[in-house]
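One chain of protein is taken out of this complex; the other chains stay put.
Letters A, B and C name the chains as they come in the text, with residue numbers starting at 1 for each one.
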Amino acid sequence: MRWLQRHIRPEQIREFSLLLLIVAAVLIFGSMIDGYYTSRTFNRIASSVAIITVVAVGQTLVVLTRNIDLAVGSIVGCTAYFTGAQLAAHHGLPPVVAVLIAMALGCAMGAINGALVAYGRVPSIIVTLGSLAIYRGILIDYSGARTVTTDSLPKWLIDLPRLNFITIGDLDIRAMFALAVGIVVLFQIGTSFLNVARRFYAMGSNPDAAELIGMPTRQIVFSAFVLSGTLSGLAGFMFLARFGNITVEAARGMELQVVAAVVVGGVNIFGGSGTVFGAMLGAIMIAILEQSLFRLQISEFWRDAILGLLILMAVASDAVILNRLRAIWSRTELKLVTRPGTGAAP
Amino acid sequence: MTLPPILRRWEALLLLMLVVIAGLNIVYSPFYLGVGNIVNLFQLSIEKIIVALMMTLIIINGEIDLSVASVMGLSSCVTAYTFHAGWPMGWALTAGLASGAVAGAINGFWIAYVGLPSLAVTLAGLIGYRGVARILVEDRAYGGFPEWFNQLGQQPLLGPLTFSIIIFLAMFVFMAVVLHRSAAGRLVYVMGNNVQAARYSGVRVKRVKLLLFVASGVVAALAGLLYSARLGSVRGDMAVGFELDVITIVLLGGVSIFGGSGNLLGVGLSILVILNLRNGMGLADITGNTQTSVIGALLILSVLVPNMARGLHSKLQGRET
Amino acid sequence: MTPATGQLRPIDTAAVPPVLEMRGIAKRFGATQALEDVSLTLRPGEIHALLGENGAGKSTLIKIMTGVYQPDRGEIRLAGKPVTVGSAAEGQIHGIAAIYQEPLLFPDLNVAENIFVSHQNRGAVTNWRQMFREAESILASLGVALDVRSPARGLTLAAQQSVEIAKAISLNVRVLIMDEPTASLSAHEVAQLFRLVRDLRSKGVAILFVSHRMEEVFQIADTVTVFRDGRLISTRPAAEVTPQKAIADMVGREMGLFQRRAAAKKGEKLLAVRGLARAGVFEGVSFDVHRGEVLGFAGLIGAGRTDVGLALFGIEPATSGTIELNGAAHVIRSPRQAMALGIAYVSEDRRQLGLSLPMSISANISLPVLARYLSRLGLIRTGEERATAEAFRKRLSIRTPNVDLAVGKLSGGNQQKVMLSKWLNTRPALLILDEPTRGIDVGAKAEVHAMIGELAAEGIGIILISSDLPEVLAMSDRVLVMREGRQMAILDGDSATSQTVMTAAMGQEMAA
Partner (left out) sequence: MKKILLATALAGIVALLAPHHAARAEATVAPGASVDMVLLPKFLGILPFDQAHQGAEEAAKELKNGKKLQYLGPTPENSVAGQIEIVTNAATQGVGAIMISNNSGDQIVPAAKAAKAKGAKVVTWDSQIPSAEGEDVFVAQVDFSETGKVMADMALHILGADGGKFAILSASPDAANQNAWIAAMKDALKDPKYSKLELQGIVYGNDQSETSYNQALAMVDKFPGMKLIMAPTSVGIVAAAKAMQDEKLCDKIKISGLGVPSEMLAYTKNGCAPEFALWSFVDLGYLSYYTAYGLATGAFKAEAGTSFKAGRMGTYTITKDPTRKAGLRVLMGPFSLYNKDNVEAAAK
């Protein structure tokens, strides 16, 4: 027990508990739905998770710094549409360039948000509530009500969602899912080991202290928004590839899905703690609930009510478990501290 | 920071915006000053601004309620469903209000007694309560309410004022008194500033928080019923997405999203600013997406410009901030 | 306490070239001249105490040294060369670090990372294994047993302080500024801290030490500088100063250290506690409090004194044992109930647990008994509220232009007086004071002490929880000593000395 307590923190157990919840959910649904354990179920969940996850990674960084980015849905929609329009007009555009266009556009939109929050000192919820409306408004005007259609897009893009990264037995791991997982791994490692990225945690944990020890707090917040925008841009590209038909409505309301994933994934909404891996688990949890509920033979109209309930349960059980663990941990810590200097006391 | 104190006040800025917008409206639209138009200006957003009053208290308390629009839908659907199941209208309306109280109590329980973040709980409520409304009405639309109900929502009751507008005005006064003069209002602020200090002062913080969310549910339910009366019929998508407009109004009113500060005067002015802006743009034939973009920009600029002015000012004073 | 250990190793400060020189520093904020022509010299291996009341300019000087503020005039020389310290980061590069009264840790980062987080050149990648190892070895050298992997959230103030010191050590500082580092430490912890500080001194670090506790200053300092009203009043070797002299410099007049409170007439029994316990936190606490009596609670930080207070006040209710008030048994489950029984608890943490800083003085004072100020319609009678606040302002001489001012704008001492007013306003029979003088200056401290005496004389029973041992000894009729959640002894006024209390607090059982 002591060893466990030394090496595993409650925060890690939180992710583990979410993982357990996911396994439990899969087992429960598996017993209720015929033919649940198929590669198709996996693919459904994996592909619907892929895009949300990429956005949720960016959102996690923003939330870590005690901010929130509600503009992500609009950024995904704008980049999907704009990149789609460019590809429709210039079929010869190399894939890499298309991805870069999407990311650059997302980056620019994120940078505007970030500049307003970090340097304009406007609370992030106000900035992103505003830019949520503004970006969408610009898209509606820019689009001229046209829809980007699948057949106007180059073939490589249309085939992208079906591209397999690797096939294990029955299981096709699609490239887009692999990409999302890759990004999670990259950012998980980055936020664990890169000193620059650890600043997101420090900044969100205690902004005053961060300022006092000379961290560039504004730059940190700014870069969180830029990364969130850039990842949303990448997600916009993935969105374009997956859905092909992009209207001005694209990804409307995605911000709520993303925030839900981040919250269920155990990222503290008040900053400072949580991981991108947790956010991905949150996205997976919600996708499993959504996809599985649909397949149960219940009315279409019951889904939202049950989904709301399950999200609440996920958050609540997670919080209760975590509180218990924290209490156990801090009790032992208290004992440690009440005997300060046991090692060297005279 | 040696700006004249009056200009430092958020409310002064809002008042200035209001004067400019109203001035432009008067100059550019001959229809603006009509009594009918002024009534319409309120009437078209009346439910949102009623909910905004209660949301002000919730945000000052340091919480947020994202589920209000879904509760509006829920109460409408409960009322419509029970009415069509043969209940008398009075009981159906009571059921609608009760559904709001229950929804608010559920939110409040998880937030106050279990300690979950309100953002997460009410996000689940946003999805879940809408879901319950959907279960009740499915793809149907319910109309055929008693004539008095529809008239209450649509016809003037007192002079040019409709029932909803009277409710709003009464609630505004009531909320202003509650928030700024009553013990309850004091506790809302104290808890928003420092919930621990409140607890250590013997404030029953859990109970206050629970009651606030119940009140929020009831007010949202009331607004939903007023909305049904105004529209004369009920569907499952009643008031979808209203929460963003409501929160926008409150934040533009100078209420800090972190709780503890803000007042109803600011929110009242913010309501007037947004309503007049929308009305003016509507009369100028400016479409929906431009309207929301303009309000989005206004929201950002209203915080950014004073910030920059302050920054510039202190730079001119030769001091670092 | 013998204020002599600091002078055991006198050094010839003039012989060593200074590491840091501040020359003619001035700083103005709006209408306030925070610092005027201040010159201060720190030498390697010197512990330099900085004394002054709150608002005397100590904090501003520290912030200029660490690069948080820029001086309007004057220069800073480091090892003889003029430098500008543009930011805290630059300060660190120059080898200047500060430890504050309230440690500035990152609660979500673990202990090790907190120690190394401000290292500018720790490379791009965190080597956790190495970091844990180094953190452990630094903490071990400090004689502190802390889990370096645990997040800083939930650490006690003393533990946080140790982390801050470890941080400074890891930075290889040349100048270490300690701004009231002992304010939240108990005597034992202070002793341990001083061992560390002397250790640093022998390594040639210059230490600027700010404290309100006079006996500590004279225990450890080599040089004493006194500030008043933004000016440097005197800098003298510690051996040439007495506490009385220093205080005279600070306040501009002579003043005694702690006046021993004249014992009030003991009234009838007010509170009887028997076998009180809260599972896993404290147990077996039994004591009486009489009207007009001050019962001191002494012990180390974390010994469970505050927890007993919280149990009596119903915040963290006791799980077993009995509480009798005026002869009637009560089970106290909530602060409201405790207040109804006439118990008031003045928290140790006025910023987090005590006051609503952005709200007015009068609103804070009326908060616990708001019901008293309601009209028949349920509205607050603000006039009456203000009148109450005015009365307390006079009675406790709270220094403020008016009672509508936000509490957050007051100095620490005045905030503490507002806290006291707030709870006196509940007209308590039993007043629990938890660290009532932590972090406030000498003048305010004396005022609070006088107030305690007055209240006891009025017949209020007082429980005084304090880590400031001389304070407990001077103020209390009897002293209850706790250690690791258990009651060790109750010492009578005469038998309570620093010797006996410390012995009990360190774990030697004694007969009560």
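By our rule, a residue touches a chain if its C-beta (ideal position, glycine included) is under 8 Å from a C-beta of that chain, and two chains touch if they have at least 3 such contacts.
Only a predicted model underlies this, so the values are computations on that prediction, with no experimental measurement involved.
K.L.:
Which of the displayed chains are touched by the chain that has been omitted?
P.N.:
Listed by label, the shown chains it touches are A, B.
K.L.:
Touching the absent chain in the whole complex: find that residue among A:Gln12, A:Gln86 or A:Thr147.
P.N.:
A:Thr147
K.L.:
In the complete assembly, which of A:Pro95, A:Pro123 or A:Pro161 touches the absent chain?
P.N.:
With A:Pro95, A:Pro123 or A:Pro161 as choices, the missing chain is touched by A:Pro161.
K.L.:
Hey, which chain A residues sit against the chain that's not shown?
P.N.:
Considering the whole complex, chain A reaches the absent chain at 40-41, 44, 48, 136-137, 139-140, 143-147, 149-151, 161-162, 239, 242-253, 291, 294-295, 297, 300-301.
K.L.:
Touching the missing chain, which residues of chain B?
P.N.:
For chain B, the residues touching the absent chain are 29, 31, 34, 36-37, 40, 44-45, 134, 138-139, 141, 143, 150, 153-154, 230-233, 235-237, 239-242, 278-279, 282-283, 285, 287-289, 292.
Following the convention adopted for this analysis, only the chains that are shown with their structure count from here on.
K.L.:
Could you put a whole-Å number on the gap between the CA centroids of chain A and chain C?
P.N.:
Taking the average C-alpha coordinate of chain A and of chain C, the gap between them is 43 Å.
K.L.:
What's the distance between the Cα centroids of chain A and chain B, rounded to whole Å?
P.N.:
Centre separation, chain A to chain B: 29 Å.
K.L.:
Two or more other chains touching the same residue: where does that happen in chain A?
P.N.:
None at all.
K.L.:
Which residues does chain B have that touch at least 2 chains other than itself?
P.N.:
none
K.L.:
How about chain B: which of its residues touch chain A in the complex?
P.N.:
For chain B paired with chain A, touching residues are 110, 114-117, 119-121, 123-132, 134-135, 138, 244, 247-248, 251, 256-258, 289-290, 292-293, 295-300, 303-304, 307-308.
K.L.:
Write out the stretch or stretches of chain A touching chain B in their complex.
P.N.:
Chain A residues touching chain B: 116, 120-123, 125-127, 129-134, 136-138, 140-141, 256, 259-260, 263-264, 269-270, 299, 301-309, 311-312, 315-316, 319-320, 323.
K.L.:
Touching residues of chain B toward chain C in the complex: what are they?
P.N.:
177, 181-183, 186-187, 189-190, 193-194, 196-204, 260-261, 320
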